[in-house]
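All protein chains of the complex are present and in place, except for one that has been dropped.
Up next is subunit A:
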């Protein structure tokens, strides 16, 4: 030990190389599995049903699942930090009810829209603040948010409120022709934009990387000098905003508002994230995975519709089975990584 000299070492010690365990893209395994599953389902559909291969079938997946997609993207942020947001379904209902009520009261759409989006974001921020400042479990804090938002929605109106506003109807009826014979609705476009923006934020901004760091270890993130509290609050704010946006899309879709709309969406969103490879313990996952997760759920419904004689409950059954499979797979992948 006494001979340790100051001479610069030209070559790194071999122990670095020896210890290196090379895992080719282990983090992509879940997402690739989902992609494979989606491909198999799609091919099976084409093989068994006429017209399944029609591009509009695929494009309609985005239209039909726009609300879930937007909500699930918000949920993805939360889950990557290792949290959970149970309030999103209730925020959807509150948003639809409030939107319908305000529009019925002849508020201008350009006021209603930002108002409900801001309200959703504020609910999220409030939950985030409670979670951060009072160290409340996200499960509990957002469960309270669920009751609060759903209760408010029911308090405003227990009946279904039709939306007769021209702007809303116009958006609802608007068609966008993507290609010859392939049309979609604004909802789908908005949902896709949300996915793209979210993916960019997570991959290319400091905020996005902080989200992953907190999910990996929030104690470490704190000691590395990262703004853990702020990031966490913003994450729940995003989730609340996405839920409100989902509610707006819902109200456009159904041209009505009802306190039971969006019921159970929080669970669908969580399921989509998990099937898409977002780790429930936090720290890993991609918005693209969530997109695939939503597509899987949507494709199951589509197949059931094509089959015609199947009970709609099969969607839930299949999603349930997939959840089991994917959670076990996550377990195995993370264990291997350890």
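Assume a contact is a pair of C-beta atoms (placed from the backbone, for glycine too) under 8 Å apart; a residue touches a chain by one contact, two chains touch by 3 or more; residues count from 1.
Basically, contacts and distances are computed from a predicted model.
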Name under which UniProt lists the unshown chain, selected from "Carboxyltransferase domain-containing protein", "Phenylacetate-CoA oxygenase subunit PaaJ", "Sugar ABC transporter ATP-binding protein" or "Tetrathionate reductase subunit B": "Sugar ABC transporter ATP-binding protein"
Contact with the hidden chain (one of A:27, A:104 or A:316): A:27
Touching the absent chain when the full complex is considered, from A:215, A:247 or A:262: A:215
Candidate in contact with the missing chain, chosen from A:182, A:226 or A:304: A:226
Touching residues on subunit A - with respect to the absent chain: 1, 4, 6, 9, 11-13, 15-17, 19-23, 26-27, 203-206, 209-210, 212-213, 215-217, 219-227, 283-284, 337-338
